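Report on the following structure.
Yeah, one chain of the complex is gone here, protein chain that is, but the others are all in their spots.
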Amino acid sequence: MTASVATEPRPASGTNPVPRILVFSTNNISDPGIDLAGSSHMHYSPGVRVIGLPCTSGIRPSWIVGALQAGFDGVFVASDGDECAYLHDCSKRSSAIVAAAQASMRERGIDPQRLRLAAICSVCSEPFTKHVQQFSAALAELGPVQR
Amino acid sequence: MTDQLVPAQPTPTTAVMEPPLADAAGGRRIGVYVCHCGGNISDYVDVEKVISDIQDSGDVVVAKTAMFACSDATQQDMVADIQAQGLDGLVVASCSPKLHTYTFRAVAGRAGLNPYEYSQVNIREQCSWVHTDDREAATAKATALVNAGISRTRLTTPLEPMVVETLPHTLVIGGGVAGLRAAVGLADIGLRVTLVERELQLGGWVGGFGAMYPHGRDGHELIATLVAEVRRRPAITVLTGAEVVGKAGSFGNYLVSVRIGGDGAAALEIAVGSIVVATGFESYQPEAGELGYGIDGVVTLPEFKALVDGSAGAASGAPGAAGSAASGSPLTWHGRPVRSLAYVYCVGSRQPADVEGANQYCSRFCCAATVQTAVQVAGLDPSIRQFHLYRDMRTYGKFEPLYTEARKTGSVFLKFAAEEPPEIRREAGGGLTVTVRDLLTERTELAIPVDLVVLVTGMVPRANEELVNVLKLPAGSDGFFNEIHPKLRPVETVVDGVLIAGACQGPKTSAESVASGLAAVTQSAAILKKGYTELDPLVATVHAPACTACGDCLTACPYDAISMSEGPDGHVAVISPTGCKGCGGCVPICPENAIDLLGYTDAQVSSMIESLVEVPA
Amino acid sequence: MTLVTRDDPGTSAGGACHVPDATSRYDVLVVGSGIGGMESALKLGDMGYKVLLVEKEASVGGKMILLSKVFPTLDCASCISTPKMAATIHHPNITALTYSQVDGIRRSADGRFHASVTRKARYVDETSCTGCALCETACTVAVPDQFNADLVARRAAYIAFPQAVPKKAVIDRAGSSPCSYACPAGIQAHGYVSLIRSGEYEKAYRLVLEATPLVGTLGRACYAPCEAECTRGSLEGTLPIRRLKRFVADAHDPDRDGSGIEVAPPNGRHVAIVGSGPTGLTAAWQLARNGYAVKIFEAAPVAGGFLRLAIPSYRLPEAVVERDIDNVRAIGVEIVTHTRINDLAALKADGFDAVLVATGTHRSTGLGVPGEDRLGVLGGTDFLRRVKLGRPMGLAGKRVVVVGGGNVAMDAARTARRLGASSVTVAYRRGRDEMPAHHVESADAEREGVEFSLQVAPLEVLGDADGAVSGLRCARMHLGEPDASGRRRPEPIPGSELVLPCELIVSAIGMTGDPGAFVRQVAADARGLLAADPVSGQTALPYVFAAGDAVHGPTDITRAVGEGRRAAHMIDRWLTGGSLDGFDDRLAVVDKAAVIARQKAFAVRAATADGTTLVTAPTDFAEVEAPMTEAEAHEAAGRCLDCAVCSECRECVAACPVDGCIDLHARDQHEEVEVGAVVVSTGFKLFAADLKPEYGFGTFKNVITGMQMDRLLAPTRPFNTILRPGDGKVPERIAYVLCTGSRDETVGNPLCSRFCCMYSIKQNQLLMGALPLADVTVHYMDIRAPGKRYDEFYEGAKSMGATYIKGRVAEITETPEGNLILHYEDIENGGAITQAEYDLVVLAVGVQPNRDAEQLFEVEELALDEWRYVDEPDEDLNPGQTSIPGVFVAGAASGAKDIADSILHAGAAVAQVAAHLETAKADAEMLDAVRKAMVPA
Partner (left out) sequence: MATLNRDVREVVREEPVMRARILAALDDGPMTIPEIASAIEAPAHEVVFWVMGMRRYGWLAEIKGATVDGYFQYERTGRVA
């Protein structure tokens, strides 16, 4: 546990029933994997909301920090890993973006654990579900972002 | 007939609200359609509530639900709405964009709306189906997703696919079997070809071979056939003794410089649409002392192949003409008859990783080439004793019968371990002895006296630094040129329009080189045949005033799509829309946030984030 | 056994006959959409050629999409192939037909090709299917999932696999199931059996209701032609299909379950039905549910026709018939009894838009011998009717002779036994085998003490002066040559008379119609049968239709029900302005031999006990057949073989959210296309591992194939993780047997299959990643890793800990725990035969040619190489070129290839396809120019 464990009261009840997680996915690889969780009728928290991009190497760290400041409790980067059709060093780039975002989060007093990255492939419905469920549980423990 | 008895589905409640009339000047006119998917969505998401929650968002002019957004009726409805209401943005909230992006882009197109003004919102796979247990939360999430789609659409601009005109002309580098076949293939499709060969004559390795596996075709003849075909085609220009020394432009319109006649000679400028690199390989040259190399009677496979081809020619062409008649043997080495020989496989291939600069790869062609040669030798004189010292016999696919044939014709196979390679020494009496521990016979150590040892040498990448620099060809860890994707795009490189064929990409047989040469023809024709290609307009752009010309983005792009250009206010980065693949990898690299990926601009993503986090009251 | 004839295209309507459109033209036909086919189509499309891609499965993608990952990059197969699949389907220059097949290709003199393509009916509308899979979830038929290498079940309604492109469902139908096809009533017998198997008794009941309201009735009194056709009959015995129907009828509780009947809103039209037998009731049921106002007129005091007037209660209790008739009444059909119709025109005048005459055949044929007018001689139907209507008729101590051998005769005889007759004798002029009565009826009659006097024919009714009967004088008969009916004609034996003494004679030798007063309006023949069109049932009065026994003569209830359905269909068509056809649109019946051949073996099950209790001298009319218990019904339904795969239970139709999307009336469509060139990319088949019996595949449950392991490793795997199929255990010791079916003359394949070493090494790596505790051992001959980065990949697997042992595996044996003992030669360690125990064995099966390619070309033969792969006569310079000019081969159809080599090979083929097309175009242009030049100015 970190220092950011809820010391403040949570916002007015009903506005934040479950941790809200912003997911960045990729159009060709991880988004189909997330879709597959749906067509297999798996369940995860409705706090999970997805934005699709061509490649996670194109995420601006400011989007991540901005999302956390705007009210998201966590950001999950569902990257292509080695399957990326654009960039052979996609994993490295995505990790660097995450590191940069975490540095920026630290500066703003946001727990870096609120940002996670994992490679999700086009059939990774179960791993994705597992990731966001665990993340959701972890964020619930962390409590809301101190803004 | 009982089908008719099923009562009609309840009509989808089309919550058409009074369209708010034109917003303030500059506002958008967006139509939003939320799909029931016949219950797949509406059983778990209150689509009516979604509509009522978003209809008062600014810029939304039409907001409707549809039983099936993808049905013909709804599509017609959308077209009518777009035209009647003068919509300039379309949001469809239904299933995964993988299923209907093309459908709704086409709807927009039919209605006269730019297809890139439409946004797909996935409220089925990523909402209703994963939240079947919580209708309220699913509805709230769907509303947020639709709002994000509206936010994104507010900031869309019309985009058109880029059309790049392409030159119907291909440069082929390398006049070996792959390059020659590629040239013929290109000409036959209607493209002009310039074939550049560094040597003074065409033919490459294959031109030096006699009978080749698996069909026994003669290498010289194959090349002669191809060269004749090349000469028959006026569309092909052949430049021998020529080298490529420069390249400018981008795919479809390259300007290459070719120098003929060595250093200092004037360069020729040729405009081409694509470049096929078929520069082939070099044969592994053993170090002195490596497996006895340097000892008289220890030869490489190409040397031996030439010997056998020559002997075969002599044997069949003019009996007794060669010196072999005197010795009574059809195969002689330095005047001595070869009555027995040993092949040592994997020389220069499959080297242990701990060796400096090791060739860890398998050279693919050599097992079959060797057993084929052994069969040839047995054909010359079945009494010649042949020993094969191998590690794994890789006569893959239809080459397997060659291996069987070699065993049938008397070849003996012994397997050695990588860590215990055979030893070769010359005996005082002049003969050679090969010592090997044979894994197939209880690791027995055998000392085999032979007249000749053939080192089965593999392929190594051809050194050609100048070409690599000119074409910016990436090489893999094995030194061969790297394709963009080893499974699905084996002849394409990261440089658009620059293709690799034959053994320069990796060890191949002659027929495989021909196949990859033709595959490069196909890839060239796919981009050149029509005279133009269309490219997705979702590419990165630089906001010039913000650019400080730091150059970070240049290295971020593996496709060389970014360059520095002199603008009115100094240097700025410029992204070639035809070179850009639209990955966005440069976007976070820019320290000034001066790069945006169209379709995913900073403003769009930020506004989507704002909408997604919002929990409607 | 009755031979079932195939659907006659002339009579089966319903859109079965598709008139091909004008031949469509494409530049290239690509056959097969595996990696080679997709690459060919995409590249040709990019060049601007119009491509027709034909794929026999419901999705493009071939085998690659089914793999876990690909070597040597360990890319996810799905991630790299789905974008290619989507690109293929959406390419503006590619027309992709999935679930379609090329029936034949012919090359014409101008060098172009004509191909016939069948678009197999999916029974799902591709444009409106949303891929939601609700149909699949609802489907009641389970079959092995070929896309999961048979490791798990799929449904008859299915989406090929999660990443299918297009993601559209398809319904797997092999034709009509023999039981359903045989049912004259048009009941989906297979459908209700499969619902019962799923425990869906009420749904089964409602499925029968779709055809007829007489569920309980048919469950008892139908002679079950379905059972005669049941494929299971050739194994341990037919399914008790009729009694299963009775079971669901008995299980249905209207108070609990509701009627479950949906009725269309009134359409304002009125139909009168004359006669309330099974034909009239069924017609009324169908019409009323369709929105018609229907009124039935019945001359008798009770509704039901023969059901209430002839069939004895021990077979069909009145209460059952009443309950079935209540179904008809419940949807608003009015039935008036005691009302004989004499004037059909008057009905029209009364406001009925159409009239159906379904009056049956209630009049018994006389004996035609002297003395038949005596008291004590009764017609069979008259006798049964008196009993059914409760008129007292004590037969105590009386001797009864029943003349005739049909079902009415049996009913009469058994009824007479119950009324106390001292003896009952059936007199029949032929032998027992020739009796038209259902064999169960005659057997039951005999078991109840009825005697048979066979090969006798009545000559005279003997009697006393008061007119009472005392006996029947008969002639003995012998059987001569077969007559027109195929039965041997009985001929009297001269001087062989006998007398059967009796007090009552029941004449049950035939029945005729009774057209009554309206015979002047509708013509009738000498037997009283009405004249009507044989297909539509329409009479000379266009608004009058006639159906059932009244037209065809006596049949049975099931046919009568079918007649009612047909009449309702035709009346509906006539009143809505349609043409009078389209009633029978059954698919052709499946070949039972093919159904049997689908399985290697059958477990013979206990046949269902027949449940009939009979006594020698029955004294009451209690039902003789006991109901089935739920356990019996469930178990019996479980024996169904799903002959047609889809059972037509219609659960998918009910589950589909899109109206009309699932249409079981859809039919195959045929198209003719003309193309300039053909690419054969039919791929390969995997070696059938059971052809190496010493490895025990198919016998030892924990011996699987490489493809099965790939499925287990894929995230869309059939199990929840990598488990051995024998008992669901996570495997710890896994062995690979390489070269299974390759480099092996004993199975006729001397070739190396090229990619099995590599896929095994890939699986080794993936297994060691997924199951860190597992040991992986590979038994190999030579490790063939001859490609870019392949050998490095092999070294990687070794360094991860996989063990490689050189030597062929001689035999595999199984331990009682399901573990496997490999007996192998350990060549590198002395060559001794050694044993090792594993809990899962993977056979690295190799490649076999796909023989589909051979069937494609008509007239001109496509040359094959000596191993039956498509031959490439000039592989050195023109790889991909075949023996037929303009025909090219791409990918593994010409021999084993991995993915990268297939892509290259397709690229090579495409370059030559384009060259061929350009040459053909240039030739055509030149010819055109020459022609123009020759036109005089």
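In order of appearance the chains are A, B and C, and numbering begins at 1 in each one.
Everything that follows uses one rule, which is that contacts are C-beta pairs under 8 Å (C-beta built on N, C-alpha and C of every residue); 3 or more make two chains touch, one makes a residue touch a chain.
The structure displayed is predicted, hence computed values, not measured ones.
Visitor: Relative to the complete complex, which of the depicted chains are touched by the chain excluded from display?
Guide: C
Visitor: Any idea which of C:Thr616, C:Asn720 or C:Thr746 touches the chain not displayed?
Guide: C:Asn720
Visitor: For the chain left out of this view, which of C:Pro144, C:Pro501 or C:Gly830 touches it?
Guide: From the options C:Pro144, C:Pro501 or C:Gly830, the contact with the absent chain belongs to C:Pro144.
Visitor: For the chain left out of this view, which of C:Arg573, C:Lys685, C:Lys701 or C:His823 touches it?
Guide: Within the whole complex, the residue contacting the unshown chain is C:Lys701.
Visitor: Which one touches the absent chain: C:Gly104, C:Gly199 or C:Pro693?
Guide: Within the whole complex, the residue contacting the unshown chain is C:Gly199.
Visitor: Write the list of subunit C residues that the hidden chain touches.
Guide: 136-137, 140-144, 150-153, 155, 194, 197-200, 598-604, 634-635, 637-638, 640-642, 698-699, 701, 718-721, 723, 725-730, 732, 818
Rule of thumb we're sticking to: only the chains that are shown with their structure count from here on.
Visitor: Please compute the C-alpha centroid of subunit A, do the same for subunit C, then give the distance between them in whole Å.
Guide: Whole-Å distance between the two chain centres: 50.
Visitor: Averaged over CA atoms, how far is the centre of subunit A from the centre of subunit B? Could you give it in whole Å?
Guide: 32
Visitor: Identify all positions of subunit B at which a residue touches two or more other chains, and write them in rising order.
Guide: Residue numbers touching two or more other chains: 98, 485.
Visitor: Which residues of subunit C are in contact with two or more other chains?
Guide: If we look for residues of subunit C contacting two or more partner chains, we find 73, 75, 80, 131.
Visitor: For the complex, which residues does subunit B have touching subunit C?
Guide: Against subunit C, subunit B makes touches at 1-9, 37-40, 68, 70-72, 95, 98-99, 102, 181, 185, 188-190, 212, 215, 217, 222, 225-226, 349-350, 353, 360-362, 364, 367, 392-401, 404, 415, 439-443, 476, 478, 480, 485-491, 505-507, 510-512, 514-523, 525-527, 529-530, 533.
Visitor: Which of the residues in subunit C come into contact with subunit B in the complex?
Guide: 35, 39, 43, 46-48, 70, 72-73, 75, 80-81, 84, 86, 90, 127-128, 130-132, 134, 167, 210, 262-264, 286, 289-290, 568-569, 572, 656-660, 743, 750-754, 782-792, 795, 806, 827-828, 830-831, 865, 867, 875-880, 895-897, 899-901, 903-912, 914-915, 918-919
Visitor: Which residues of subunit C touch subunit A in the complex?
Guide: Interface residues on subunit C, with respect to subunit A: 73-76, 78-80, 82-83, 131, 133, 162-163, 714-716.
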